[in-house]
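As you look at this complex, bear in mind that one protein chain is not there, while each of the others sits in place.
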Amino acid sequence: MNTANTTAAASAAPYLSVNNIEVIYDHVILVLKGVSFEVPQGGIVALLGANGAGKSTTLKSISNLLRAERGDVTKGSIEFKGARVDQMTPNELVKRGVIQVMEGRHCFGHLTIEENLLTGAYTRSISRGELKDSLEKVYHYFPRLKTRRSSQAGYTSGGEQQMCAIGRALMAKPEMILLDEPSMGLAPQIVEEIFEIVKDLNSKERVSFLLAEQNTMVALRYADFGYILENGRVVMEGAAKDLANNEDVKEFYLGLSGEGRKSFREVKHYRRRKRWLS
Amino acid sequence: MLYREAGQFKASYQEDAQIFPIRQDRIGFIALMAFFFLVVPMVADQYWLQAILIPTLIFSLAALGLNILTGYAGQLSLGSAAFMAVGAFATYNFMLRVDGIPFIVAVVLGGLCAAVVGILFGLPSLRIKGFYLAVATLAAQFFIVWALVKFPWFSNYSSSGVISAQEVNILGYAFVTPEAKYLLTLVIVTVMALIAKNMVRSTTGRKWMAVRDMDVAAEVIGIRLMRTKLQAFAVSSFYCGVAGALYAYTYLGTVEPEGFNLDLSFRILFMIIIGGVGSIMGSFLGAAFIVLLPIFLNVVLHSAVGAALPPGFGSSLELMIFGALIIFFLIVEPHGMARLWQIAKEKLRLWPFPH
Amino acid sequence: QEQFIGLPSYRVGPYAAGGSGIYGGWIDYMQLINQRDGGINGVKLTWEECETEYNNARGVECYERLKNKGATGNSVFQPLSTGITYSVLEKVAEDKIPLVTMGYGRTDAADGRVFPWVFPLITTYWSQASAIVNYIASKEGGADKLKGKKIGLLYHDSAYGKESHAIMDKLAAKHGFTVEKIAVAHPGNEQQSQWLQIRQMRPDYVVLWGWGVMNPTALRTAARTGFPRDKMIGVWWSGAEEDTVPAGDAAKGFTAAGFNVAGANYPVIKDIQQHVYGKNVGNMEDKSRVGSVYYNRGVVHGIITVEAIRTAQEKFGKGKPLTGEQVRWGFENLKIDNARLSALGADGFMPELKVSCEDHEGAGVVKFQQWDGAKWNVVSDWVSGDRQLVRGMIEESAAAYAKEKGITPRDCSKEM
Amino acid sequence: MMMNDMAQADTGAAAGRRIGEVILDLQNISLRFGGVKALTDISFDVREHEIRAIIGPNGAGKSSMLNVINGVYHPQEGQIIFRGEQRREMEPYMAASQGIARTFQNIALFKGMSVLDNIMTGRHMKMNAGLLSHMLYFGKAQKEEIEHRKKVEEVIDFLEIQSIRKTPVGRLPYGLQKRVELARALAAEPELLLLDEPMAGMNVEEKQDMCRFILDVNDQFGTTIVLIEHDMGVVMDISDRVVVLDYGKKIGDGTPDEVKSNPEVIAAYLGTSH
Partner (left out) sequence: MTFFFEVLIGGLLSGVLYALVALGFVLIFKASGVFNFAQGAMVFFAALTFVGFTEVLPGWFGLEPGSGLVFWLAFALALASMIVLGIATEKVVLRKLVNQPPITLFMATIGLTFFIEGLAQAFWGANVRGLELGIADEPIMWMLDEYNMIISKFDLIAAGMALVMFVVLALMFQYTRVGRALRAVADDHQAALSVGIPLKHIWAIVWGVAGFVALIAGLIWGARSGVQFALTFTALKALPVLILGGFTSVPGAILGGLIIGASEKLAEVYIGPFVGGGIESWFPYILAMFFLLIRPEGLFGEKHIDRV
């Protein structure tokens, strides 16, 4: 791992910075209560936290998909490469290089896998040849998709859809990808593969990543930096390595206690839950 | 700080399952009922009773019927007016052909006829979904109106296909004054609204909603799709049928089959969408909105500033504003006025704090 | 001193073309009375429009809203919609407001003994059907020539269209012709199959009992399938410029019935142009429509309303606003003879009229006009129907209604 | 292989839980969608009170297998024997009435309803008041409503979702939705519970909770469980036996340890990192 030098190279200018944002759904449901963090250029930052902590909401406020769910950023600002992006349309953002892979796949069910991938390249005006190259690259990452290229996405398996969603985002040739739970529903070796792809894109093509991930173990292994979100607030942040060694994180996010991983069968009581803030 | 549920504890599940679990709501509801039952008949004039309140109530009932089908059971229908027509014409024929039949019995039988027809036209819903089904229900709309015009038996061979409602007489009391008709309508509508509320808060309603929200999952849980959908069609058509009977008997007095045209079906659909899909109260709010708004606009545009506008322009403007307001409402709250009301209550609950 | 008239009008939607013409003519005539004569014996006419969109519920709302307006309440209700007519049929008796339904509404209401408050006036659908048959007979050279003829009846498939059936059957039996009834489903903008059928049947005439877009479509399709337009006779809802203009050349030769004629060449219309449009208070946006069939029909509405009020004033006091009940009396005793028509500047514009307690129709005649590609030309005098046959049917139907409703018909010999 | 099943079950299971006879037996199931062979000639069985896992790479046919078991998909070939009754196809509601409940890979909650209503719906098989009595909400309907509400509250307590009882499920975060879905399935008091990736999208802590729930259900109610899961830690820890599918074919079947060391399984699914 060469985490150290990527971080060093990037720390100069904030690339994506989220400053103290507050998000309200439906005018009444306050979900984010002042979240701030930064993603350096070429960095991989993990956003961790329990269900409902607000990870997806954070990502959606960056990519401006929030409005489609009647959510609003009521306070704070979001800057990408020094420019405020909170008022931009998702289309403009994608053109600037920020794309989100939404939680829960969201493939276009009636389109074939290949058509799904092609929609990803919508914002790029490129020749047929380049398009084909991009496709081939995605197929190279996900050979499974190639075999299913002409099936309607709606009829493919959960994992295939997940690959399709990620592949679709790659087709936009983004500079920064917001990945929401990429590992969900994927077989273990594919999870590894996907993170390897992340790593690959990061180191070879300098794509930055912000990932919301429940699979803390893997996430911290690949990320440079991590933020832990609880109840709409950032409660802890640090270099991925430090976080991975933090006792609390170990216990609650990695399931490791003093003597290593406990068997799931052995966890006897579940009426304990420590929260930094609640 | 007036609207709080703090301090109101529910000691039993029965209490928790009440229609209005919060005390303030209960009081409000009782006050509202008292207002409509006691105050309105005393203060409202004939115009309000006959031209506004009675039709609003009747349309609310029809909207309620459609809401059961569309809002709760998720089956889009564009044939409500036709089911109203069945109710009206069937009631008329029961009154006509069965000597001494009590009015209420005729209405119920009329509603049942509508239910049967509803089931018949609901059969395709087993295979057809969404907008496809909506267009299929148009078949009901056109077919029923056509049949009522075509077969003179239904209108007792009246040359123009029009039926003229008999006098409403219950236990020797003739309902002729607007006040009496209003109260009769109000009683029927209130009772049926309560029944509807009961249905939707019990297993019946939950089954409907399950089918609406995700029919595959519903089936996996063991819900019989066919039975549930047809039941919704039947109940919904029953409601529409009764509304149709009231439309003929307590509102217009004489009705023609073409009065129950597609336009009316759409109007009822607007009511539930504007009012709130899947909400009992929404049916009432929506009906009031759709009945009152055009009248309001008409009064404003014709009586108030009418003289200043070229003729015809006022009417066009009315239409434009009406359309624009519908869109405006949807943008403000896509889930209808009932949801707006709910959000208002939620805010009130938090008041004076914003969140 | 003002007399209030509530106008439940419709100026949007599919019916708007007719509505704006009729209400325009009517309002202009009332304006004329106010501007030129200073009202009826000094009583100014006031009115208020209420948009019904041809919708029954809204019509009822308008009725209720308008009924108590003005010093003496609404003097007359003319909804120009059969549906609304039915919806207020019973209310008008309670509220004592005359209901005037000229050329639409409930035909048997012409029996004033059963329907004291309803005035179909001038003519009804049944009279019209009978008059059309008589007109065909005259073209053929006598009633006896009808024998063995075949008449196609292309009707709007609705209660309105079906009003023609019973009377046509009766007439067919009487005169020995056959009727082929062909329904056109609403709205009737596609009639390919109907006209192919007609082509197969080869009728001698086709009576067009249509409405709205069905009319121009019928004419166009007739042209396309080669049916001669001068063998097509329309009813008065098929015989306006709105029905022929869209059909273009296909409408040439088409003949239609009407209880008023088209044209601006009548003194009454000229007066309107001078006193109303001259002062820029005219109601029509499109002034070229002044003198059109619908506009003139509106003027007829105006004339009849004003004359009824004038008649009632004779009895209840000149120069005083009247109640609806008093205006009803005016309608029931309305008598407009040719002399009066001349005085009004409406000679030949509309038929003579004499209303009575039994007879709320009062004339039962129509004129036929033919379209020459640009305008309507009158091609007949006032043609009457088979009054006896029609009256018999009206009385029969009214009696059935009276029985159903438990109404005891008035004994007209006791009235006044 | 079959022989040491019992032994394994005895040691692996918590005290008081005895793995019984075969209650579900799938024989030579084949399922095709047009040209796609989702399942090819698959046979395996499930014993009473056991936790049976199905694993395999994405698109292997795991979810399809569950769909076959509860009648959503109708296999072209093969037989399903559930508690001695043999059939090839049936409608989902029939499966439900025989005591089979399930959760879904892509959450299939009733989005417009509250958590409580969702779970109550799960009990509808056990409620039999008629429409008329519901209309009046009196007598049997009300009694039933309250009685079953009690049961549902037990489930709610069990899964610790008291605080979100009245929340519309659409607003809940993913993990809680999964839990509500489990609650809905449990409310039916099923004999056979089919879980399709119940722990996807959860962090370790939540997974631990979920495992606990599953184990407790299995322990306390004796419910037989068929489980699809990608987290090998979970599968290896809590299941009694594992079936491995790949490209619609069965490539392994046995105890977690056996499967773990099966070279074919390693090649197709586990990879070397585990």
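A few points about this structure:
When the chains are written out, they are named A, B, C and D in that same order, and each has its own residue count from 1.
Please note the rule applied: a contact is a pair of C-beta atoms (placed from the backbone, for glycine too) under 8 Å apart; a residue touches a chain by one contact, two chains touch by 3 or more.
The shown structure was predicted, so the numbers you read here are calculated from the model rather than taken from an experiment.
Of the listed positions A:24, A:113 or A:169, the one in contact with the omitted chain in the full complex is A:169. Although one chain is not drawn, the whole complex shows that of C:187, C:228 or C:319 it is C:187 that touches it.
Of the listed positions D:44, D:82, D:104 or D:269, the one in contact with the omitted chain in the full complex is D:104.
Against the chain not shown here, subunit B presents residues 70, 76, 124, 127-132, 134-136, 138-139, 142-143, 146, 150, 215-217, 220, 262, 266, 269-270, 273-274, 277, 312-313, 315-327, 330-331, 334-335. For subunit A, the list of residues touching the undisplayed chain reads 63, 65, 67-69, 89-91, 93-95, 99-102, 106-111, 115-116, 118-120, 122-123, 152, 154-155, 168-169, 172. Considering the complete assembly, subunit C touches the hidden chain via residues 11-14, 16-17, 19-20, 157, 181-187, 189-190, 192-194, 196-197, 199-200, 212-213, 216-217, 220, 223-226, 241-243, 245-248, 250, 285-286, 289.
Here, only the chains that are shown with their structure count from here on.
Nearest to the common centre of all protein CA atoms is the CA centroid of chain B.
The greatest centre-to-centre gap from subunit B, using C-alpha centroids, is found for A. Distance between subunit B and subunit C, defined via averaged C-alpha coordinates, is recorded as 36 Å. Centroid to centroid, with C-alpha atoms defining each point, subunit B and subunit D lie 42 Å apart. Inter-chain spacing, taken between the CA centroids of subunit A and subunit D, is 29 Å.
In subunit D, no residue reaches two or more other chains under the touch definition. Every pair of chains meeting the touch criterion is listed here: A-B, A-D, B-C, B-D. Only residues 12-14, 16-17, 195, 198-199, 201-207, 209-210, 212-214, 216-225, 231, 235, 278 of subunit B touch subunit D when the two sit together in their complex. Put simply, subunit A touches subunit B in their complex at residues 24, 26-28, 30. Here subunit B touches subunit C in the complex through residues 46-47, 50-52, 55, 146, 149, 156, 159-162, 164, 251-259, 263, 291, 294-295, 298-299, 302-303, 306, 310-312, 314-316, 318-319, going by the rule given at the top.
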